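Removed: one protein chain of the complex. Kept in place: all other protein chains.
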Amino acid sequence: MLETALKGSRKYWGWIFFLLAVIGAGFISYLYQFRIGLGVTGMSRDVSWGLYIGQFTFLVGVAASGVMVVLPYYLHNYKAFGRITVLGEFLAIAAVIMCMLFIFVDMGQPLRVLNVILHPSPNSVMFFDMLVLSVYLFLNILVGWTVLGAERKGIAAPSWVKPFIIISIAWAPSIHTVTAFLYAGLPGRHLWLTAIMAARFLASAFSGGPSLLILLALIVRKYTRFDAGQEAIQALGKIVTYFMITNVFFLGLEFFTAFYSKIPGHMEPLIYLYTGIEGHAKLVPVMWTSTILAVIALFLLVPPKFRKNEKLLVVACIATFLSLWIEKGFGLIVGGFVPNPFERITEYWPTLPETLITLAIWAIGFLVLTVLYKIAVSIKEEAVFDKYGQKQVK
Amino acid sequence: MYDGWKIIIGIIIFIGIATFPILYDIGKASVPPPEPKIDTPEIQKMAEKKCIESKSFMKTEHMVMLNDWRDSVVRDGNRLYITTDGKEYAMSLQNTCMKCHSNKKKFCDECHNYVAVKPYCWDCHIEPKEEGQT
Partner (left out) sequence: MSISRREFLKIASASALLGFGGISAFEILQPGQFEASQVMPDSKGLVAKRWAMVVDISRFRTEEDYKRCIEACHRIHNVPDVGNLKEEIKWIWKETYEHAFPGQKDEFLSEKIKDLPFLVLCNHCNNPPCVRVCPTKATFKRESDGIVMMDMHRCIGCRFCMAACPYGARSFNFRDPRPFINEANKLPYDTVFTNGQDREALIKKGHLSFPTRMRGVVEKCTFCYERLAVGLQPACVEASQGGLIFGDLEVPNSEVRKVLNEKYSFRRKPELGTYPSVYYILG
């Protein structure tokens, strides 16, 4: 099936080569980082995790969101999602690959990464994270490839795939629960020490992931003859709406706990993020951008009239995705380290090499996504669909 | 065979690339086998010139032995090693092995360079200063 990715228009190859250029630049940056050390990033003794781990955290949510289309279709026979499940699964694959790459570039001694397998430590959440991510990647590749292969041959998928699909549905929440546990179990970091950390991750995963999926489905519809279907996209839109409301609600809960209890440890990270402390305010514009985007997103998502308008839905999805990307992919991680255990402030901002490496990993993710989608679309186009997802009579 | 000539040319190019390392060195003088030198001043001073274990054992097992020493000292808190003939040594690359074999370049590096191995021991474990070094 891979050969379908090698046939494409000028625009397709132009996009591929653009991605390869970005990857090249980032790869050179990574060689620089590998030679010198993580000192080339903006991380410090106080803020020891930065953009890389933040992006990993956010993308774990995006990866888990595959379940949002798989679950209704396979468990509840929601036929409208029939065409979009493979897009969801392939998005999950690309996202998990990005997660693993972000962890790899963040490690001080990446060549020793196999130590995690050679010396298994079940007491460590990170050990479990590695485990669940690897299994989830395997599951999605297995299920996506098999189902697509069957569709290419024009037959039903083999019955042994069904148990793996059920496992992947149960497995998806595990990957971001375990990732949330990385943060929620640490006694010294008050921004993270909250029982609803995993719930917040769930809420942002199931609003951020599907919003990206909607955008991708619309792009696919624009450039190919494959259409995921009006009903599927609208259903996803409703999912994004409800989970975005939940996400903002959960953030509000955090604010209440911090500012009604008035415990300094709980208040200070939020004060730093949203107003700055003693002149240290690098992240304030970033966090308020995220807030404003969230408000715009909800304004366009909640009223059905706006949500049904696809152009406004696009704006809403972009706003949702960006808002969550800032909040989970940057603010949450950096905020956990400020103030430090001595109540001093060290700020963080990514450096150029760090940014290039991050962009390169995103480009790798998009490359994987493009190739996989090309394969999926080529196969599905064989069975000819019309604009609204009904099979045409040849 | 379809596209016969393309396949044959492809095979020839492949064999060329795969055997390039061998072809490159044809006619050149062979690299002499490594000769690690054990004539350091410290070893010269020794009455009985004996290493911790026999030469043949060290040659084949020193890597595994050092790994086991590492786990013993750091993780188990055992510092002393008792050789097969009853002598006691502290298990330390820096303070035991390198005390006698103080010539890393003419001893350790000889074999390591020959087999193109770069152990990262000396990224941390300080090598003894040799002649001509500050």
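The first chain written gets the first letter, and so on, giving A and B; residue counts start at 1 in each chain.
The working rule: a residue touches a chain if its C-beta (ideal position, glycine included) is under 8 Å from a C-beta of that chain, and two chains touch if they have at least 3 such contacts.
Fair warning: this is a prediction, and the values are worked out from it, not measured in the lab.
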item	value
Of B:R79, B:K105 or B:K118, the one touching the omitted chain in the full complex	B:R79
Option touching the unshown chain, where A:L182, A:M197, A:A258 or A:L298 are the choices	A:L182
Chain not shown: contacting residue from B:L23, B:M46 or B:I126	B:I126
Contact footprint on chain B, counting only the chain that is left out	61, 64-65, 68, 70, 72, 74-82, 90-92, 94-95, 120, 123-126
Chain A residues touching the omitted chain (full complex)	36-39, 43-46, 48-49, 103, 106-110, 112-113, 115-116, 118-119, 121, 123-127, 130, 182, 185-189, 336-337, 340-344, 346
